[in-house]
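Of the protein chains in this complex, one is absent; all others appear in place.
By written order: A and B. Residues from 1 in each chain.
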Amino acid sequence: MKTNQKKAWLFLAPTIIFVTLFSIYPILRAFGMSFQSGSLIDLTWTGFNNYKYIFSDPDFWLALKNTLLYAVISVPVGLAISIMLAWIIFDKVKHQSLFETTFFMPYVTSTIAIGIVFRYIFNGDYGMLNFLLRNLHMPAPDWIDDPAMSLTTIIIFGIWSSLAFNIVILMGALRNIDPNYYTIADMYGASGKDKFWRITMPQLVPTIAFLLTMNIIGAFKIYTSVYALFNGQAGVGNSGTTAVFYIYNKFQTVGTPGVAMAATVVLFLIILFATFLQRKMMKKIGEN
Amino acid sequence: MDNNKFVEVKNLRKVYDNGHEAIKNVSFAVKKGDLVCLLGPSGCGKTTILNILAGLLNPTSGEILFDGKSVVDVEPKDRHIGYVFQNYALYPHMTVLQNVMFPLVVGKNKKPKADAERIAQKYMELTQITELADQKPENLSGGQQQRVAIARALVQEPKILLMDEPLSNLDARLRLKIREEIRALVKSVGITTLFVTHDQEEALSIGDKIILFNDGVIQQDDLGQNFYLEPNNYFVANFVGNPVIDNFKVTKIENKLKANDFTIDIADLDQSRFKRTLADGDYLLSVRPENIFPALDGLLQATVDDVELIGRERVLKFTNDETQARSLVNLEMPIKHGDQVKLKMRLDRVFLFTPDGERVY
Partner (left out) sequence: MKRFRIGTIFSYLILFIFAFITVFPFIYMILGGLMNFQETTSIPPTLIPHHFEWGNYAKVFAKAPFARYFFNTVLTASITTVVSLFNSLLGAFAMVNLRFKGKGIIQIVMLSLLMVPGEAIIFTNYNTIAHMGLLNTYVGLVLPFLTSIFYMYYLQSYFGSISETIYKAAMIDGASDWDYIWKILVPMSKSGLFTVGLLSFISGWNSFLWPLLVTNEDTMRLLNNGLTAFASDAGSETQLQLAAATLTVVPILILYFIFRKQIIKGVVRNDLKG
């Protein structure tokens, strides 16, 4: 078993080569480029100028604000709805896999294609949603073309998309809870409410922590769904711009890769910080 | 070539990466054709030794010789060994026949399929699994899986067979049956076998010889009955024997061994059994439960706390000097819970150990 050394590296070689070239190198390169200015073919050292630039750029702040708001609203709401639905399916429904299959559909389908459908459903004039709202005598805003509504529309779409993954993972966790806990609780006459808060929720804490992390990371990276909803734009007058939109724009359209990379580094650090913060929080909850 | 040292292990040591020293300077030899049991409590290092012999683990230092040749740097597949794993490690996606044939159709020594099948058939007959040939392992009982594992281990006609707790996943009745079969089988094939177990009864019944390990050290390397009659040390005396041996704390003062409520005159002991002259001090006096029995001229007085029936015999449990002790008596003996008895020991069968476990009598 001594010859393992060479063999092991041989088996790992393809992975290591690709990972170095397309994961490790680009991280370092992104970091380096964030201190450089000029176009891709002609980069020169510029120190912290790119960072100074983005922090004084109102567009960047708007992008950050939108991204943060999106994360802070869509993630908890989406997760709460998911927990409710998963619990109902788990607790009440016989044909669980039917509902699971249904709710999981958005996960496998193209965001772009569904975004186009949503754009259509959300249409201010002939959209299905406003037709429904008008019939219920509720305000029917212009979801797509009113800049004030852009973020709301994005959030609704985001929540809709996030249920799929959350519900399926939560169902998995619910099935993993030892059924004897519930049997014993029944013997002591616990109510449905008691069982949910005293048995189910504590058992779900690790799963919820995991989903929070995944959802928040996902939320900070939001791009494709905005692109699809607003047909390649970030909403009317850039009202729905997000961090990745900003990066893409600075990189590809404006042609200032250094600025784009500075924004990337900032986004990356925010994600790291959010993950870290939330792990700590969850640990505390887990201890109590 | 020395047939008495067909397998020879010299000064073997194994320290794991985490610093745990699993094997401390172990040496032993196995005679050709013998079935030797490596016995010991879990974590004593016996499976580690088997893995090192198989080449699945590297020793930290030491030498291993098979048939006089060092195999330390030899790959497992070139060591001419068969291995039966505790969980059998049958390939779940292959039929029984494919499992047994597998060693013959992979690697350097590949055989033509027809030959492989013929050899496989031969060993499947030997282990009586011919009619299971097309079954998948998941459909077999534990005993059947066990036979498949043995057939697969033997099919390359190895020189040495290594078995790692092969019976521990079987129920008690089957275990008795299969262990007899295993012994008959390896004897008929004539293969040198090392058999790891934690079950002393299994080791005593199946092994030509037993090597008892504890803490990575050989405690005794001997014939089965000697573990019982002449244990090397306190650990061996307590590990082997069922019900377990009784131990009393005694102190030697002048020519007497004094316990809390009995005294033995050293002159009453069999002088030829002393390993050395005793200094004054603390000792442990151990006696097997069948060698301590109720008698009118008994040495110590005790109250029977409990009576347990084990087949032909009964175990009387009593407490002496805060230690539980047992006496094995005939089923018919009219003693019941709560009775006061006087107990006598066969002094030519007791053992004396120093506090650190060395046997002195």
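Note that contacts are C-beta pairs under 8 Å (C-beta built on N, C-alpha and C of every residue); 3 or more make two chains touch, one makes a residue touch a chain.
Predicted model, so just to flag it, every value in this text is computed and none were measured.
When the full complex is taken into account, the listed residue touching the unshown chain is A:Ile169, out of A:Leu133, A:Ile169, A:Ala185 or A:Val236. Of the options A:Leu62, A:Ile81 or A:Ala185, the residue whose C-beta touches the omitted chain is A:Ile81. Across B:Ala29, B:Ala89 or B:Val244, the single residue that touches the chain missing here is B:Ala89. Of the candidate positions A:Val77, A:Leu133, A:Ile217 or A:Val236, contact with the hidden chain is made by A:Ile217. Listed for chain A, the residues touching the missing chain in the whole complex are 1, 4-5, 7-9, 11-12, 14-16, 18-19, 21-27, 29-30, 33, 40, 81, 84-85, 88-89, 91-93, 97, 99-114, 116-118, 120-121, 125-128, 131, 160, 163-165, 168-169, 171-173, 176, 192, 207, 210, 214, 217, 220-221, 223-224, 227-228, 231-232, 244, 247-248, 251-252, 257, 260-261, 264, 267-268, 271-272, 275. Annotation for chain B: contacts to the undisplayed chain at residues 51, 54-56, 75-77, 81-83, 85-87, 89, 91-93, 102-103, 106-109, 152, 156.
In this section, only the chains that are shown with their structure count from here on.
Each chain gets one centre point, the mean of its Cα atoms, and the points for chain A and chain B are 59 Å apart.
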